[in-house]
Each structure stands twice: as C-alpha cells, then as structure tokens.
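Note that this complex is displayed minus one protein chain, with the remaining chains in position.
Our next item is subunit A:
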Amino acid sequence: MDLNMDLNAPHSMGTTIIGVTYNGGVVLGADSRTSTGMYVANRASDKITQLTDNVYVCRSGSAADSQLVSDYVRYFLHQHTIQLGQPATVKVAANLIRLLSYNNKNMLETGLIVGGWDKYEGGKIYGIPLGGTLIEQPFAIGGSGSSYLYGFFDQAWKEGMTKDEAEQLVVKAVSLSIARDGASGGVVRTVVINSEGVTRNFYPGDKLQLWHEELEPQNSLLDILNSPSPEPMNI
C-alpha cells in the first residue's frame, strides 16, 4: 500500500454524474465521493448544486473549479432573474456555465451537467464537458464513472419515462458505476425537478442492490468481541 499519500493533491471528484429527462421534468443523480489522490476526502459530498429555484447542476472534475463556476453562475442568474422579473430558463443557465467553461478552458478542469424545468421548454438537460461545448441532450452522463455506463444507457434509456422509472434508472446507473469505478462511491443522491418543484432523495450506499461479484457488506470485526462464545463442539 502506498503510505506516501499526497494529502495536498487537489480535491478531485472522480465521480459519476447523470441527468435524465422524463415526461414532465428531469432527474439528476450523482455519487458522493470526493478524493484527494487515493484518500477519500469526503465520502458523503453533495455534487448536485442549486443554481436557481428551478435549475440545478451536477459537478465533476476539480471540486474547486466546479464550485467556483457554480458560484459565479448562481450570482449572474440571481441578477438576471431580478431584471427579467421571472425565473431564468434552463438554457440561459447552461449558456452562462458554457461561457465560463469555454473562455477559461486553459485553467479549468470541470465537466458539468445542467438540468432543470422552465415554463417555456419544460424539463431540459444540457451537458457541458471539459472544453466548454454546450449540448442539449435527452440524457447526459459525466465523470470518471460514466465510462462504464455508455452501453448501459444505450440499452436501458427510453423516451417518455415516468418520474419513478427515470429515478430508478438513475439510481441503478450510479450504483453500477460505483461498483466498477474506484473514484466513485458513497451514497446516491438524486434531485427531481418538475413544474411542481424540487425533490431531493437519498439512497444509502449499503442499501443499494449488489451487482456481479459484489460481496455482502462486512461488518466490523469488533463484532466478534461482543458476540457470545461459541458452543463447545460435541465429538
């Protein structure tokens, strides 16, 4: 084991992030692992950040970069909402993120998925990967763990899902990705956004379904101290 862990390495969110549209809104999902090299700096982070009442963003890549970009965009959107006199659209939020990502591409390392609901377009997902491209998609995946999900989504994704179908899909996908990606782990957080508002959900890591070759969670070996002495064997 490498004991010379670089505890001063920049915090990176290995991450799996997902955004999915359904019939009536969007579901955003993410894992909760923030790593500093091989050390898990935060095993219960919240990578789904609020930008406005109706628009949220999933953050991946450098934790610092993604936080700063979100903070700037939240500030701009707040002013924009005041001027406009009504909630900002998802498209505007995504565009502001894109401009920051593109114009500072040499200095930033962050992939973002913007998702939300507005009264003009309904539920929308926009993917903004590393270079600052802006692409509107029916669903988007990002982060290191997403590599393991491309085939899964090709097979499992369908148009016009219900809210529950979409949320189950997201939880399953993040869970699969946590199983295979070392840089993703912890719990699964989801945020559902539609015309009625926003709902946050939490799925503890040890309650997720076990996949191929995954073992049952091992409890602490300290349980042995508290367990009753074994019965003597009768020969």
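As a working rule, a residue touches a chain if its C-beta (ideal position, glycine included) is under 8 Å from a C-beta of that chain, and two chains touch if they have at least 3 such contacts; residues count from 1.
What we mean here is this: contacts and distances are computed from a predicted model.
Think of the chain that is not pictured: of "Acyl-coenzyme A oxidase", "Cell cycle control protein", "Proteasome subunit alpha type" or "pyruvate dehydrogenase (acetyl-transferring)", UniProt labels it "Proteasome subunit alpha type". Across A:Gln50, A:Asn95 or A:Thr199, the single residue that touches the chain missing here is A:Asn95. Residue in contact with the omitted chain (choice from A:Met38, A:Leu84, A:Ala156 or A:Leu210): A:Leu84. Residues 80, 83-85, 89, 91-92, 94-96, 98-99, 120, 134 of subunit A touch the missing chain (whole complex, contact as defined above).
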